[in-house]
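Starting off with a structure, shown below.
Removed: one protein chain of the complex. Kept in place: all other protein chains.
Order of writing sets the chain letters: A and B. Residues in each chain are counted from 1.
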Amino acid sequence: MEEIGALFHGFAVVLTPMNMLLMMVGIVLGVLIGVLPGLGGANGVAILLPLTFTMSPTSAIIMLSCIYWGALFGGAITSILFNIPGEPWSVATTFDGYPMAQQGRAGEALAAAFTSSFVGALVAVVMITFLAPLVAKFALEFGPPEFFAVYLLTFCSFIGMGKGSPFKILASMALGFALAAVGMDTVTGQLRLTFGWSELMRGFDFLIAVIGLFGIGEILLSMEEGLAFSGKTARISPKVVLETWKKLPQYWLTYIRSSLIGIWMGITPGGATPASFMGYGIAKKMSRDGAKFGTGQLEGVIAPETAAHAAGTSALLPMLALGIPGSPTAAVLLGGLLIWGLQPGPLLFVEQKDFVWGLIASMYLGNLAGLIVVLTTVPLFAAILRIPFSIIAPIIIVICAIGAYTVHNAMLDIWFMLLFGVVGYLFKKLDYPLAPMVLALVLGDKAEDAFRQSMLLSQGEVSIMWSNPLVGTITSLALILLLWPLISKALKIIRPGREGRVFTG
Amino acid sequence: MNKISNFRRNRCSAANLALGSIAVAACVAATPVFAAWEPAKPVEFIVPAGTGGGADQMARLIQGIVIKHKLMKEPLIVVNKSGGAGAEGFLDVKAAKGDPYKIVITLSNLFTTPMATGVPFNWKDMTPVSMMALDQFVLWTNAEAPYKTAREYIAAVKAAGPNKFRMGGTGSKQEDQILTVGLEKATGTKFIYIPFKGGGEVAVQLVGKHIDSTVNNPIEAVAQWRAGKLVAQCVFDEQRMPYKAKITATQSWNDVPTCKEAGVPTSYQMLRGIFMPAGVSKDQLEFYVSLLKKVRETQDWKDFMENGAFNQTSMSGAEFTKWLEGAEATHHELMKEAGFLAK
Partner (left out) sequence: MMGQNKEGGSRPVIASNRVEAIVASVLLLIGAVVVYNSVQLGARWTSDGPGSGYFPFYIGLMLCLSGAVTLYQALFGKLKNTQAFVDREQLKRVMAVLIPAGFYVLAIQFLGVYLASTLYIALFMRVLGRYSWINSIVAAVAVNAVFFLMFEVWFKVPLYKGIYEPLSFLGY
C-alpha cells in the first residue's frame, strides 16, 4: 500500500517536538473558541492565520487544523451544560445532551460526545487516507439538483419528529423558512422581506436565533420553575469516562450510520450542520428507543456528534483536492494555503506530498491529542454546573449577548436575540417544536437557491430531480423517508407480532 | 499631574533595568513626537463579501503582509460584512463618518449593489484611498469539451440557439452577470445565467460539467487550469496579461488571447481598491495611502499579483477619483442596458 508508506512519512514530518507543542496549543485554543459562541472556528483560524506566516506551511496547518478540531470538540460543551450551542453543528447535541445534564448525567453526556466526535473524525481520516482521489471525484458529481436533493433528504429525515399538533410543527417550520428568506435573494439579487430597512439586509443569522431560542429561552424556563439548573447535584468522578465507555460499544450501528452520513455530507459539501441533524434524525427513526429521543438518550448524543465530526473532518478533503471549502473554517484555511504559496487543487497531492501527508498525519494525532485533552476536562466542565444559578445565569446571558453581537458585529442582533429568547420561552410552553424552525432557518435559503438553480438549468422542468441515477436515488430516498411513518404503519399491519418488543426491549 | 509623570518615569526606568535595550526603545517611542498621524488602536478592515472570495483573499493577504513586514504598529482586523451583496459593509463605512480606524476593500459591488437594489449608498459617501489592482475576467470552459478557441465556443453557442448553454457566475446583477450580458450583446448569443454564491464554487461546478462556461477571475480558477481540468479561452481585456511564467505545462497567462483577438469585442475589469469613511483628515488619509504603497512593494504582494494574473494598475488621489467617476458611468450604462437598475 503506497498510502501507508506516505502516511508514515507524514507521521515522521509531524512528530517533532515543536509540531507537537503547536498541536497542543492549537487544541486548547480550539476548545476555548468552541466553548464561547461568537468565537467560531473560522474566526479563531482567521485571527491566528497571520501569526503562522513565519512558520513552515506544515507547522502552520498543523496548528490551525488543531484549532479546528478543538473547536469541533468544544462546541458540544455549552450545548450539553446550558442548552446553548457554541457552534451551529452542536444544535442537535442539545436535544438529548441537555436533558442528560439536567438529570445529573452531564459527565456521561460529555464523555460520550467527545468520544463520538473522535470516532467520527477517525473514520473520516481513514477514508481520506485511502480513498482521497476517488472521493474527490464523487464531490464533482454534485450540481444544484444534487444539492437540493441532499437538503430535501435532511428535511425528510427530520420530519415526523415532533408529537404535538401538526399545525404547530408546520408553523414552526414555516417561520424558520420565512426568517431564512429575509435579505438578499441570491438568484435574482432582489431584497426580500426587508421593508426598506437596511439593518434587515443581512438577514437573520441562524446562530442568533439559536442562542436566543435555546439559551435565553432556557434561562427563562428555569427561572419560572424556580429550580435553577438542576445539574447542580451531579455526581462527578473521573471514573465517569470509563463507565461511559462501557456503554458505548452497544451503539456500534449508530456509529457506522452517523460516520457514513457525516463523511458524505462533508464531501458534498453539505457541511457539519446538516450532517448532525441528519445523523440525529436517522438515528431516531432507526433506533429501538426512537420514541424516547429528546428525553436524555445517550444515543441521541452519539448520533449527531459522530456525524458532525466525520463531516467536519472530511470537509477538508474537497478543500485540498478541489479548492472548494466545505465549511467557513475551511474557507479561511484555504486563504492561508494561498499565502503560504500553496495552490489548493488537484495538484496539491502530487506537488506537496510533505504538506498533504503531514496534514493527514496531524489529523490522526490532533484528534487523539484533542480527545485526551477534552476528556481530562470532563469533570472540570461538569463542575461548572455546581456554580450557583444567580452567578452563572447572568454570565450566560452576557455570553449569549457577546455571541449574538459577534456574528455580524451588529448591536441590533442582541435585541433580536432577546426577542428570540421570549419566542423560545413561549413556544416551549405552548408545545411548538423548535427543531423544525432551526433546521428550516439553517437550510432554507440554501435549499431554495439549489432548487432555483436547478430550475434554471432545466428551464423549469422538475424532472431534473430524477435526471441521473445519483440525484434520482437521493430524491427517492428522501421521499421514502418522508412517507416513513406511513410505511412503518403498513409494516406493522403486515407483521403485528413485532410491536410489543419496542416497549420491552 | 506631576505624580503621574513621575510614576511613568519610574516605570520606564524599572523596565530598563529588567529588559535592557528593548525597553529603552519602547520608552523612547512612548514620548510624544509631533509626527504624521498613526493609528493608536487596531484598525477594522471590512470586507463587503463572504469568506474565501477574491476580495476576502486579498484583504487577508494585506493583513498578513502588514503583520509580517511590521508596516503598522497596530494590527488590521478583517471583518466580513457581506449582507445584501455587500451593502451591509458599505453602509457601515458610510455611518462611520470621520472614523480613521475603518477601511474597506471594494469590488464591483461598490457600483452595482446600490444600482441594483436601490440601497442608499454611493462611493462618494467614502474617501477613496487607493486602487490596489484591477482584477481580470477570463472565459473558461471544461477541458473535456471540444472547443479549442473562444471563437469556436461562441459559434457553438450561437448554433445551439438561445437558452441552451449555461453560464455560471457569482451573484445576481453583479460583475459576472453584467459581463455575460455584455458578451451576449457583442456576439448575439443568449446564455442561461446561473448565479452561485462564490467564485470557487462556480469553478468546481464547471469542472463537474454542471455548467458550460464561466467568467471566473484568474485566481478563482487557476488551480483547476493548472490541473488541466479547465481551458482559459480568452481574457476580457484590451491587451494580453503580462505574466510569462508557465502556469500549465504549455501555457502562461500571457498565452491566453484577448477576447478581442478571438472576435469577441468585450472587455471588463474589476476594481480592487481601498476606501475609508468620509470626513477623515488629510494626515489620516496620507497614512493609509503610504501604508498601501509599502504593501504593494513587498515580494509577497508581487507573487500574489502574478499568481492571480492581476492588472497591476494602481493609483490614488485625484487620479483615482477621476477613474472612479468614469467607472461609475460605465457601470450605470452597462446596468441600464442589461435592465438591472432598481425600479
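Basically, a residue touches a chain if its C-beta (ideal position, glycine included) is under 8 Å from a C-beta of that chain, and two chains touch if they have at least 3 such contacts.
All values reported here derive from a predicted model rather than from experimental measurement.
Although it is not drawn, the missing chain touches A, B when the whole complex is taken into account. Contact residues of chain B toward the unshown chain are 40-42, 44, 75, 77, 163, 192. In the full complex, chain A touches the omitted chain through residues 32-33, 36, 38-39, 43-44, 47, 165, 167-168, 170-171, 173-175, 177-178, 181, 185, 187-188, 190, 192-193, 195, 216, 219-220, 223-226, 388-391, 393-395, 397-398, 401-402, 405-406, 409, 411, 414-415, 418, 421-422, 425-427, 429-430, 432, 448, 451-452, 454-456, 459-460.
One rule holds in what follows: only the chains that are shown with their structure count from here on.
Averaging Cα coordinates per chain places chain A and chain B 32 Å apart. For chain B in complex with chain A, the touching residues are 50-52, 56-57, 60-61, 63-64, 67-68, 75, 77-79, 81-85, 87-88, 91, 116-117, 119-120, 163, 166, 171-174, 192-197, 200-201, 203-205, 207-208, 210-211, 222-224, 226-227, 229, 300, 303-304, 307, 340.
Contact residues on chain A toward chain B in their complex (touch as defined above): 42, 46-47, 49-51, 53-54, 139-144, 183-191, 194, 198, 201-203, 322-325, 328, 331-332, 334-335, 338-339, 341, 343-347, 408-409, 449, 453, 456-457, 459.
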